[in-house]
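Have a look at the structure below, then the notes.
Missing here is one protein chain; the remaining ones are kept as they sit in the complex.
Per-chain residue numbering starts at 1, and chain names A and B are given in the order in which the chains are listed.
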Amino acid sequence: MKIMPCPLNGPRNISEFVYGGEVTSLPDVETAPDKEWAEHTFYAYNGTGVAKEWWYHVASGYWFIAERHRVTDQILRTYDPSEDRTLFPAAATTDAAAATQPSAEAVKEEITE
Amino acid sequence: MSTAASLPASGQQSRLPEPMGLLLDRSQTVQFSFEGQTVSGYKGDTIGSALLANNFWMWSRSFKYHRPRGPLTMAGHDANSLVQLPSEPNVLADRMAAASNMKVTGQNVNGTLAKDKDAILGHFGRFMPVGFYYKAFYKPKGIWDKWEGFIRKKAGLGIADLDFKPDYHDKQFLHHDVVVVGSGPAGLTAALKAADGGADVLLLEETSVLGGSLTYAAFEDLADPEALRLQLIQRVQDHANITVMTESVCNAWFADNWLPVLHGKRLYKVRAQECIMATGSYEQHVVFRGNDIPGVVMCSAAMRMMKLYAIKPGQSAVVLTGNDDGYLTALALHQQGVAVKTLLDMRPQATSAVLLKQVEQAGIKVRFGHTVYEALGKEHLEGVEIRAITSKGEVAPVGESMRCDLLCMSAGYMPAYQLLCQAGGQLSYDDERAEFAIRNLPDHLHIAGSVNAKHSLKAVMADGEQAAIKALRLLGKTEERESDVSCGKVVNFEWPIFKHPKGKDFVDFDEDLQAKDIINATRMGYRDVQLVKRFSTVGMGPSQGRHSALPTARLVAKSTNRTVTETGVTTARPPLTPEKLSYMAGRNFDPYRQTAMHHRHVELGAKMIPAGVWARPGFYPPAGQLMTGPEGSPLNPVARKIRNTAIETESLHVRSKVGLIDVSTLGGIEVRGPDAAELMNRIYTFGFLKQPVGKTRYAILTNDQGVVVDDGVSCRFADDHFYVTATTSGVDAVYRLMTFWNTQWRLQVDITNVSAAFAAVNLAGPDSRKVLEQLTDIDLSKDGFPYLACREGSIKVPSGATIPARFLRVGFVGELGYEIHVPSRYGEVLWDLLMNAGEGYGIKPFGVETQRLLRLEKGHIIISQDTDGMSHPGELDLGWAISNKKPYFNGMRAVDIVMKRPQSRKLVGFRLPADVVARGVKPEEGNIVLAENLTAADITGNVTSCEYSPTVGAVIGMAYVGFGTKGNQTEPGTLIPIRVDSGEVVMAEVVEMPFFDKEQARQDM
Partner (left out) sequence: MSELYKTEQPAHVGWAEDEIARSVNYRRLAKTAAGEPEMIKTASGSSVVKRVDANDAARAQKAGVVELTMLPRTGFRGNATAEWLAGQEYPIPVRPNLAAACAEGNWVLRLSQREYWLLANPNDLGKAISELPTSMTETPAGCYPLFCMDSHAWLMLTGEHVGEVLSKLSAVDMREQHFPLGSIAQTSIARVNAVMVRQQINGLPAISILCDVASSDYLWTVLMDAVQEFDGGAVGIDVLRSA
């Protein structure tokens, strides 16, 4: 069972998550030709390299982004969508301080303090 | 004694004196039966060791030729030791503890173990060449069916107990910083080092005692391994950071160190931050004729017999070795009173002068460059024929015979590579050392000891320590860096394969495969080791290539002129050892969901049917007619009649009086906030910005491909408050989609899945208003609360209390009706209140199957029953529910594109002529619709719903039929051919929907 490090909930079995497809942007709804729209809908990149993907933690209803190596299947990095500068080029607003899961040690300190 | 097996088994023979017999408690005896004869042993014996103590050396018959087989490894690593217990087949005799009153028998025998009628098969060996089954029963077509029963009987291993009683198995998750698999010297050292470094360690051992090779092996560099073992395990047991699990098998490696461990009646799912595999290595046999005769054993097996069980393995022995460990075995045998007639060293010379001297001092004759060419004997070893090795695999034309009743062999070792290869590790062959090494392991998986090609005790222990340092470093618990451990000790003999013209020189004991079988497979063109496996079945038996993988790789490499590294071994897959299904089946979590009114349905005798994870009332049969289990299946004509009658009765009751159905399983999503309407507008196809407060609207959801994937009712309770229903099975995906998009859109809106928070009923029928009036103060008049309106209010309870409620005037079943949604805690009381209030109007509950009929009569679709993965709005005549005035909704562009394209089918209503119904013929969901031109046999669509409607007085249904590019079968009056289950083609008439109340007056009352 692979582990997915969730930015909100920490490392969890990947069975707790739902894959949401690659992070892409929609073609222009008004102007994009049908062909472009069809390609966006049906074609997925099938090469090597790092994939940027949407993942959803079911128990907490939380969407986040994971960067995963397509060859090794290694999950390189996960983060809150508000930190993504392609999705949100402007400085993030209220989500900017999005949850990053504290380490178990930090939680312990937090509580025992 | 000449041969052990020729002696009558007459109770337990005397055992070797202590300290031999490490596992025995000689104060307690056990007694059991083997093939009807009494066997006695001590507590601590395995079935196998007790058998040997009673002179039973024949344990089983081989798979193909039914040859006598006995102990080979004494470690539970081979298939020779499989025996039958009454309730359990395929028990490893050399692993299962002996217990009193066990009834042990041989398996895979025709008759008895001693007189196996199928032993004659051994003489037909030349008629059963490699790939025999593969080729012999391949042609002519159908011949396999004739042979299968016979072959299965011949090929079976053991008998399953069909009267077994299930017992309690369960599962548990464990988490550790470091998991060490294997408790030999490497594992013990690694566990201690990791624990000393502050890690929380789990140490797994498959046998009942810690120590691995320290329990049975002899070492050149350590005189008293037992003292070291005791010292190490004392430290382990005293260590607060180490948890020890013995008799625990790590049966696989899965991603990120997820380890299934079998122990007792529990499957442990262990997550290790760092995993150290110190799984050791399997001693390898020498391939020569008769190498399977009972009395021919691995050197380590003889050592285990003596040291663990105090068994004297024979009277006169020959040792055949390709390494120094054979010398140690010869010395140990000698010390325990076994006459070692000769030590055959396949190598040209010894590498340890010290050992050679010790052996010679013991009076054991050593012959270099010699091998056993053939072992002699039938049911037990009687002697060996010795030949000088002339070149790789070749021997001198003549040799000499020597009598003996024990032959111990060691050709070297194969790392226990299986778990590591599951983890992606790769084997590479070192030609110098004639040994496989494992590389390319994942980051947090480490190996130590002989599995890592370390063979001297010193190197093994150092390797364990270095692996622990690496684990600690990766855990951030040390800054020390691990270093490589080197070990010069060579243990593998390069070519321990001596093919005999008459065969029976076994490479794979499980599958009775001889050297020529492997070579012949390559000659037939199966050059790849994976294909050799499939063709010859090598490595497919219970020991999974532990002993056959290495000689097979060598033989295939030689035969195909490749290197052993290029040849490799076949893929190792989980599980490592046979896994009882009870480990999988034990305490399987199978959640179910119940509505707040669930028990009311059960009390009313409802026929409950599964709807996803929910249980829902299908219908309410009359008292005494509830059929459950297999006989309640609709395939049973009696059950089917009860069902049909019940739903007809219930549907007529709703049409004429009033009925109540639990619709709590409906999905519900709260959409609140200033941008609530905007979100609804972007998700669903209709326009929602101008939806009036207090009104509902039909909400259709399309996906990126323009397919209709969900529907529901959108209720607007305030400008900034929508409550939208969704299908039972679809709501989680709808909620996920809404939150997915709003993560990007960032509208000011809160989206909450409230499906379980609301219990809901649909009160439907001409009298429903009169029933509801008694329970609420809201104005229920036609004008005050018209069709398709929604209200927030409350339900009155006789005590004076009120229940907050949401009311929706819906028309799904086509009658005056109210959906009433209340917080789930009030669900059961709501049901009771409505049933009480309806008593004077003859209210009756109705089930989901009845509701499906009622909505069919009205021509309302059910998503995923009447739609499939291609259904776009045009096919469903839902164009009216698509807003083309708004800039965007989910799937909009795709809907535009697919609706512009030529259409090929459309969903229509049909009705079956009375004469067809009279013959008892009824189309079922999924039956295909054909083109009018029957000869073309062109499929134009399929039936999605079909039921007899007592209201319409006909069998009615919905079906996709040809349209556009596939002709036009949609016009009312068209006759469409439907092929029913029997294969008959019946003609149905396309009719306009709804089938009933075309003016839609009843729901609007």
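Definition applied: a contact is a pair of C-beta atoms (placed from the backbone, for glycine too) under 8 Å apart; a residue touches a chain by one contact, two chains touch by 3 or more.
Remember, predicted model here, so these are calculated numbers, not experimental data.
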item	value
Chain not shown: contacting residue from B:Ile803, B:Ile820, B:Ile882 or B:Leu930	B:Ile803
Contacting the left-out chain in the complete assembly, out of A:Glu16, A:Glu53 or A:Asp84	A:Glu16
Residue, one of B:Leu474, B:Ala757 or B:Met835, that touches the chain absent here	B:Ala757
Absent-chain contact - pick from B:Ala596, B:Leu679 or B:Ile978	B:Ala596
Residue ranges of chain A at the interface with the undisplayed chain	1, 8-10, 12-13, 15-16, 57-60, 62, 94-95, 97-99, 101-102, 104, 107-108, 110-112
On chain B, residues whose C-beta touches the chain left out of the figure	166, 168, 170-175, 269, 271, 585, 587-596, 598-599, 603, 613-614, 664, 670, 672-674, 718, 720-721, 748, 750, 752-758, 797, 799, 801, 803, 823-826, 828-829
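Everything below uses one rule, namely that only the chains that are shown with their structure count from here on.
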item	value
Distance between chain centroids, defined by C-alpha means - chain A, chain B (Å)	29
Contacting residues of chain A [partner chain B, same complex]	1-3, 18, 20, 29-30, 32, 34, 37-38, 41-42, 54, 56, 61, 63, 73, 81, 87, 93
Touch list for chain B against partner chain A, complex	254-256, 258, 269, 704-705, 735-736, 739-740, 743-744, 746, 753, 887-888, 892-894, 897
